[in-house]
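Data block below; observations after.
A protein chain is absent from this complex, but the other protein chains hold their places.
Labels run A and B following the written order; every chain starts at residue 1.
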Amino acid sequence: MEHAMTLVIFTFLSQMAIGAFACLFFIDTYKEKISERSTVISLITILAISAVAVVVSVFHLGHPFAAYRALLNFGASWLTREIVFFPLFMFFVLLYTFFAKTKAQKQILGWTTVVFGAVTIFSTAMIYTIPSVPAWNNGTTLAAFFLTALLPGPILVQLLLALLEKRTVNFNLYTTVVAFLALLLNGVTVSVLKSGLPAAVESAGLLTASPLFWIKIATLAAAFALAGYFLLKKKAGTVSTVTTLFALVIVAEFLGRILFYSSGVHL
Amino acid sequence: MSKVSRRTFLKGSAVLGALAGIGGTASSFKKIKPAKAAGKKKQVFSSCPRNCYDTCSIVTTVEDGTIKFVTGNMNNTYTNGRLCVKGYTYPNYVYSPDRIKYPMRQKERGSGKWERISWDEAYDIIAKKILEIKKEYGTTLPIALNKYSGNFNVLNNAVEGMLSSWGYTTRAQGTPCWPAGIDSQTFDFGAAVANDPEVMVKAKYLIVWGANPAWTSVHSMSIIERAKENGTKIVVIDPIMTDTASKADEYIGIKASTDGALALGMAKYILDHNLHDMEWMKKNSIGYEEYLNYLRNNITVEWASEKTGVPVEVIERLAREYAAAKPAAIWLGYGLQRHTNGGASVRAIDALAAMTGNIGVAGGGANYAQTECYGFNYAVQSAGTPPEGDKAGGDRMLNMNNFPAQVLAINNDPEQIPIKMLWVACRNPIAQDPEASVSYKAFESIDFIVTADLWFNETVKQSDIVLPVSSIFETWGLTASYWHYWVNVNEPAIEPLYESKSDLEIAMGISKRLNELEPGSCTYPTDRSIEEWISNELADDFIKKFGFKTWRDILEKGTAKVEGYEAAWSDGKFRTPSGKYEFLSETCAANGHHALPVYVEEMEVPKDRPIRLFSPHWKYGLHSQFQNLEWMRSIHNEPFVEIHPALAKKKGIEDGDMVRVESEVGYVEVKAKITHTVPKDAVVIYEAWYKEQNFNANFLLKATPSDMGSYATGQAGLAFHDQFVTVEKI
Partner (left out) sequence: MAKKQKRYAFLINLERCIGCNACTVSCKSFYDLHPSINRRFVRETSELLTGTPKRNYISTSCNHCDRPACATACPTGAYIKLDNGIVKHNQDRCIGCRMCATACPYGVPQFDPVKKKMDKCDMCVDRLEAGEQPICVVSCPLEAIAIVDLNEIDESQVVADLPGFADSSITGSSTRFILPKGTTVVRGGIKSWNTL
C-alpha cells in the first residue's frame, strides 16, 4: 500500500503541474493579463510541485540511487518514456520561466513544454493501459489522467492568481464543463468495467463499494455546482470560492487516484 | 517474516568454530568433485525418519559447513532421486529460528516464561525427580512415557531403553496408524507383509482402497502413475475424492465404514459367477468353505449396494474386472480401518484378494504394510533393563489412542499408583491425541513433565522442562520403511546446532547423572559413541542379507534393499497357527471377534450430529510437523474445512466464511472451503499444527476405539473417522 501511495502522489502532482502550466501559458501568452512577478512565482510553484513529484517517485524504487538506469529502455518502456518526458517538461518550464521574453519565444517554449507535458501524461497512462489489469486497460485511464491535468491544474492557477493578483480570473464556464466531464467519466468508467473481463467487473465492485468513491462523486458534484452557480450568476467569485473549488477538486482527484490503484484487480 | 536466511544464519552463530573440523570427517564416499578447495563442499546421505510410507534416502549437499540443498538419493529406486514437499523444506527446518536451542525450564506451564538452563542443570533436576519418585513409591511406575512417531530412526528407541533403565514405568502403548488392520492381517496371514510397492507397475488392475498416496506416499503415487500409463486400470475407493482418486480411472465414493460390505458383495458376485480361484484356496487356505457358505447364505449384491451406496451394476462390474485381471492388486490404506468396524473391513478385503488367488503374486496382493525391514538389533532399547528391586514387576500399559483419559482415570483414582512424571519424546500428544481438552486436564494432573523436541509446540508449552533435540542432519541414524523394502543410513551432515542433542545422547546423559547421585540407579550404558551404537544395530545376518561385509558398507550408497518381496507369501508359508491363509481364524475368534470375515455393522450416525467429520493427513505436514515452517507457510498457512456446495447452501455458508464445527467433545472455528470433492453429508478438516494459530482438529475427536488392534499392537485403534459434528456459519 505505501508503495502505491508514492505512485498516487507522483501521478497526481505531475499531472496537476502539467495542467497548471498549460493554463498559465495560455493566459500569459495569449491573454497577456498577468504581471511578470505573478507569472514567475506561479511557474516556480509549478516547478516546485513537479520536483516534489519526482522526489516522491524515486522513493518508490527499491534502489533510488540507481534511478538513472530507468532511462535505459526508451525503445520499449512507457515508464522510461515518462521518466524522460517529465524532466524535459520541467526543463522547458524552467526555460520558459527565465528565458521567454518575447511573445514568439513564449509561444515556442510554451508549446514545446505543453507538448512534453501532454506526452508525459500520455506515457503515464500507457504504463497502466495493460492487459494484466483489465480495469486499466481501456481509454478511461488516459481520460482520467488528462482530467487530472485539466481540472485541478487550471484551478491551481486560478488560486495562485487570486492570491497574487488579488483578483479572480473567471474560469467558471471552463470549470463547470470540465467538472461535468469528470463526473461523467465516473459513470463511463463504472459501466466500461462492468462490461469487461471478470477482473474488471471485480474492480467495478471494489470501486462502487468504497466510500471514497462516493466522497469523490460528492466533491466533484459540489465543485460542479459551485462553478455552475457562479457561472449563472455571471460572477467570478472570491478568493474563498476559488479556494473551496480547489480544495474540492484536489480531494476528488486525489481520492480518484487512490481508488485507481486500489481497485486495479490483476488478472 | 524472518530475515535469517541460511547464508546469514551461520555468521552470527557460535557454532562456526566447531564447523571447521567437518570437512575432515571420514566418510567413505564422495559423490561430487569438490568445487573449490577440497572439503568445502561435500554430499552425505541422510534419511527421512518421519512416520511416512516413503522413508526416503536423501542426498544432502553441504558447503562450508552449511546445508545447501537436499534431494532424493538416486541409488534408492523407490525414492527415485526426488523428495516430497516436506523433504524439500529440510534446510528451512534445520536453520529455522524457531528451533528450541537450549534446555529450558518454564516458570509456569503455558506461561511462555522460559528460562535457559544448562544441560547439567537439566540432568540434575530430572535425575533428582526420578530418584524422589522412586523413593516415595518404591517403583518408577509413576513415571510415564508418551513416545511415538516424530522420528522413527532406530536409535530413537533409546528413549524406551532409557525409561526401562530407571525401572518399570507407565507406557503409552499401541499405535494410531494401523492397529485394526495389523490385527486383521495377522489373523489372516499371520503377519502383515506387503508386496514390494515398486512391483505395483505389474498389476493389471489396482484398487487403492482407503489410502491417499498422492499426499501420504508421493513416491508410490508416482509408481501408480507409471502403472496407469502402462495400462493398469486404477480404481480408488474413498468417501473423499482425494488427489489420489482424482488420478484414477474410476472413483468409487463409498459410504464411510462400509468397505466390508463392498468387498463381500464383490466376493459374492465372483462366487456366483465362478470367477474365484478354488485351486488356490484349497492349496493355501483353511476355512474357505465356511467363508463361501457365509457368502452364499448371508450376502447379496443388492444388500452390499444398499449398505455402500454403490449401485449394483457397479459392484458387479468391479467384481468382474477385478477377478478377470491377472494379477490384480489391492492397496489397503490406513484410513479404511479407522472405524469401529475397520478391522472387519480389512479382513473382508483380504478374503476378496485370497479367493481370487491374488495372494503370493507379483503385481497382486492385499497390500497393507510390512515390518520385514526392521531387522535391527534394537540394541539401544535392550541396553536398558530395570534395575533390581523395582517392586512393580512390569510396565503399566495405557492405550496411546486414549492416553489423556486413561491418565486422568489413574490420577483420579486413589487406589492406583498415580502418574507423577511424564516424558514426551517424538510425540505431540496435545495436537495428535483425541479429546484435546482432556489432554490439557491430564497434563495438569501430572506434577512434572519433560518434553524433548525441536519446536515450541502445544505439548512443549504445557511442559516444565524442554530439551532441545538435534535434527537428522546433526546425528546418526538408521531407518526402515513399513512399506517399501529399503533400509537407509543417516550420516551426520553438520555439527549439532545450538546445544541440541539426540535422544540417545540424552538417555546417556541422564544415566550418568543418576548414577552419580545414586550409583546403580540406572542401567543405561554411558560409554558408547553414537557410531558404536549404530554399529550394534545391524545384526550380522541382516548385514549379510544385503551382501555387505560390515555395516559401513551401506555408506557407499546410503541405502540398501531387502530382496525377495516381489510377491509376499509366494512360498505359501503363512505365519498363522495353521500355516495357511485363514478365512476362518480361531485366533480372531479368541480375541472376541468373528472367526470369519463377516460384515460388522458400522456405527450409527447420531441424530443430533448428522454430519460425519473426516480428519485425514495433510499434504503440507506430517501430523504436527512441517506446516509450521516458514517455507511451508509461504505456500499455505490457513486451516480450513472442506464442505460440499449442497451442504454449504443448506447451511447458508459461502466460500471463505468462518464456520463453527462442533462435536460431542469440543469445537473448532475454521474457514470454509467449498468443494465438490467431499461427500454431501460430511466435512473434512486436515489435522496439522499451524504456528501461532489456535487450531487443533483434535478438539473435535472423541476417543472411540476401533474394533481391533489389541492382539498384535497391544491396544485397540482409534475410530478417527467415526466422528460426527454440526456445522454452522459464525
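In this text, a contact is a pair of C-beta atoms (placed from the backbone, for glycine too) under 8 Å apart; a residue touches a chain by one contact, two chains touch by 3 or more.
This is a predicted model, so every value here is computed, not measured.
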Sole contact to the chain not displayed, among B:Glu132, B:Asp243 or B:Glu518: B:Asp243
Residue in contact with the excluded chain [from B:Val314, B:Leu517 or B:Met603]: B:Val314
Absent-chain interface as seen on subunit A, which is shown: 3, 60-63, 66-67, 69-73, 76-80, 83, 127, 130-133, 266-267
On subunit B, residues whose C-beta touches the chain left out of the figure: 1-3, 5-7, 68-71, 80-85, 87-89, 91-92, 214-215, 218-219, 221-222, 225, 241-243, 245-255, 308-311, 314, 605, 607, 610-611, 619-620, 630-632, 634-636, 647, 650, 675-677, 679-681
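Note that in this section only the chains that are shown with their structure count from here on.
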Separation of subunit A from subunit B, taking each centre as the mean of its C-alpha atoms, in whole Å: 65
